[in-house]
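Only one protein chain is missing from this complex, and each of the others stays in its spot.
Just so it is clear, A, B and C label the chains in written order, and each chain counts residues from 1 on its own.
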């Protein structure tokens, strides 16, 4: 019972009870406040007379972070695998981040270690937030899959930095105090190739400026390589994650149950998942139509010429405007929190081409709904 | 009658009467002038002896902006829904922008509030222009649909800023007055990761410079993430808007009337809308051919071997050069303002593959035109 | 005769006689030298004792540029259309650039106008080079087709500059001499949003720096919009130009003569034009194979197991390694300047799928060549 209560408390399921969401936000705020306080604390005398209060708050944050660790430890202990789960948690990256977030600071306070230890580990506490964001994992996956082109780009950069700084060194070494050695010139070279341009070192001779201009232009091209590799890898990885999520959602819809997994994969590539809050209006009668919807979870209310009715998970709607080119024939709003899969008008034919039986079902439903509407209005 | 006159005055239909266009440009100029005057007014003594004139102009602009609000209010009041339309207008974003543009400044002048209120709201008046540009709406849609990857990118940035500034703080705190605390170092860190490089804070020690160089290179990659997410989202959103517009245009062409909505969606993805001004030449006899046209509105004149004739909305032209690989066989120029849908040569076969009956029609027309041309010239 | 000689002299056909190429390079060098001299001439006393020589060279360049104009005028006069051609040339952009390049400077020297006129028009002479580069035309086409999203991006930028500078002005106006008015703060705002970061104006207060950091990050995203719109438009336009060129090349190959224009358009999208200089080796026996070639103009020599033979315009080669997965079976080198269309292995099946008769021809040729090779070696 306690085990279950803890499990739902720590759950990240979007349909988990309200206390899970509250707990999540509470921990996130505590971590942000704790790190923020650590950062500000390095400004001498910033808190002035408020220092005792701030220190108290700091202790409080620390306690919260520590309690979170022990709650998670307890949840692991109370799970069926017991010891295995505890060890698995403590040595997972997230477990380590949880431990690092409070243990060194607490120890340092107890043993009177220098204040710098508090500062360093107070900032590492920020890593606790990684649990709530896929960003770090995504970045890791991108670095792993793109390390080859990144390494190539790094090699070209190293060559550029090396050669441009050597040339500038030979040109300006006797007259520019910022280029008296190749390592000095390298600082200028990196600052220029990264298009930073601090301006603390600048070529002074005419020849140096001509060469420097070329380096600046070169930098635009060469240093754009890793940026574009990372950016496209990141985008691709986000898309892949969405695809896997969508696949599992599609596989759950009874409407698609008769399809083979490979066909589902194909559909999943066309569909886009969307979360709808309660009360949100998905379409209004008379709107321009550019998509149809498959309801994954929750309920929506349809108000049109056929009267008002409720659709549940597994149903679809918005197909009439795609089959007959016309505007929306009904207004649809969400009665509860919903998840829907959206199918763009552009992809509709490609979608039904692949599985004619689905088109038949959609057509039949649309026909039934339309005739119902005509009866109603006649 | 007044209602209708007001409605056409405020209309944004590209085929609306000339006064709508004139009114639009007049309001836009008034807003730009009003904001510009507010901006310049903060420079002490900039207008010199001209100040009374400028203040008068300012009052005039304000009046124009205020009148625009009341005109729109009147148009809403005179519309069939009356009160509902008035409330709907005033509480819409555009209505609020219209109100903000003049009410606070007018009030401030009446009640003698400080001049800063004038300045702040004079600049907010610029938001009135949002009505005439889809940019803000587009941006909002992009932020809404891409907030997840943007948040991920923001988290990585926050981590980078936090960790790089902490490291540099520990390295340089005793020797660099710009890094005496982590918040100070964060300023340097953001300025470097955003590749700004003001140069007001620069690492001074050798180790600091080595680390700073790495931060500069890291910044190129990491800060490129949100830029590329926004840029691709923006482009995608513009394309989607064009697609919806094109769809409705295609659905209106009688030539495509027999197609199903899903097929239209498919065609719409291949066609590109283009506006042609009166007198513009769309193709010249003997030109290289790389597209054909469908005329949506307006009239064009075709002069070729088959003589000179006029085409109207619903007709198409330029198909001969795509069917037979040859150069343009006629010169086509616009007689009126026109809207055309352009079909690229590259997409032509994909287009006709999907709907053979369309190909048949195009072929028949081309044949008729060619034989007519041969008769004429023989 | 003179007309023809002039026409070939001014021709830009890649297969034109050598004197056309020589003339082109001569004019380009003269223009670059003339502009370069004008630029350097603004540095006081740069030429020292060499000034008379430089002035002489300058006059010479000017004469060359002027002669080029009159040569082109003569060529227009000697063309069949005579007056029409002359007027057409003088009022075309290129004709105007040619005229601007020498007439004002010559006039200014004659009439003793101030030296600044020489400087300004000497630099405008650089526009003469536009004739030899598609860049300006391409840029114009991009700006024309992308002006809508560009305008949207500009509006967002204007909003950002306006609002960020107003906020910073209110925060820093009393303590930062670089932000004493909104126009002053706008300079900082643009420099920051464009990620320039000169460092001449920098926020000084803590709040100003926090806000400034946000502006810097915002700038990365927002100012990336026009850059990416222009970059993708430019790339698209270059591709379109290549496509049109390739289409006309494909249409000329007898091998593709039986295809319809629409099919050619499809093939043209897969093929890539490449220029080969005399003596260049296109493939070596035993190399990894990833493409086949269609010869458009010129001759290549094939040396393989089937002996050595020469292929002419209209022939293809390299198909064996694509049909049978193996390495190159012969070495092919260019005997003359050639133009070839390259078909990637990746696109080969897509290519032959669309036109089975082409696959049959390729197969037959490959079979003939292979059996010939076996006879030879046996």
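Rule of thumb we're sticking to: a residue touches a chain if its C-beta (ideal position, glycine included) is under 8 Å from a C-beta of that chain, and two chains touch if they have at least 3 such contacts.
Note that the coordinates shown come from a computational prediction; the quantities given were computed from them, not determined experimentally.
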- For the chain that does not appear here, which of the shown chains does it touch in the whole complex? A, B, C
- Task: Quick one: say which of C:108, C:176 or C:228 touches the chain that got left out.
- Result: C:228
- Of A:156, A:273, A:313 or A:370, the residue in touch with the unshown chain: A:156
- Message: Which candidate, C:322, C:338 or C:358, sits in contact with the chain we can't see?
- Response: C:322
- Among C:9, C:66 or C:123, choose the residue that contacts the chain missing from this document, as touch is defined above. C:123
- Interface residues of chain C (partner: the chain not displayed): 35, 38-40, 42-44, 46, 116, 119-120, 123, 126-127, 129, 133-136, 138-139, 157, 183, 186-187, 190-191, 194-200, 223-224, 226-228, 230-232, 234-235, 238, 288, 290, 321-326, 345-346, 348-349, 352
- So which bits of chain A touch the chain we can't see? 148-149, 151-153, 155-156, 158-159, 162-163, 166, 169-170, 180-184, 186, 192, 195-199, 202, 206, 209, 213, 216-217, 219-222, 224-225, 227-229, 232, 240, 243-244, 247-248, 251, 260-266, 268-269
- Task: Go through chain B and note every residue touching the omitted chain.
- Result: 195-199
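The rule is simple: only the chains that are shown with their structure count from here on.
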- Message: Graph shape for the chains shown, where an edge means the two chains touch. Line, ring, star, complete, or other?
- Response: complete
- Between chain A and chain B, two touching copies, which fits better, same or different residues at the interface, with half of the numbers shared as the threshold? different
- Message: Between chain A and chain B, what distance separates the C-alpha centroids? Give it in angstrom.
- Response: 28
- Message: Taking the mean of the C-alpha atoms as each chain's centre, how many Å separate chain A from chain C?
- Response: 40
- Of all the residues in chain A, which ones touch at least 2 other chains? 195-199
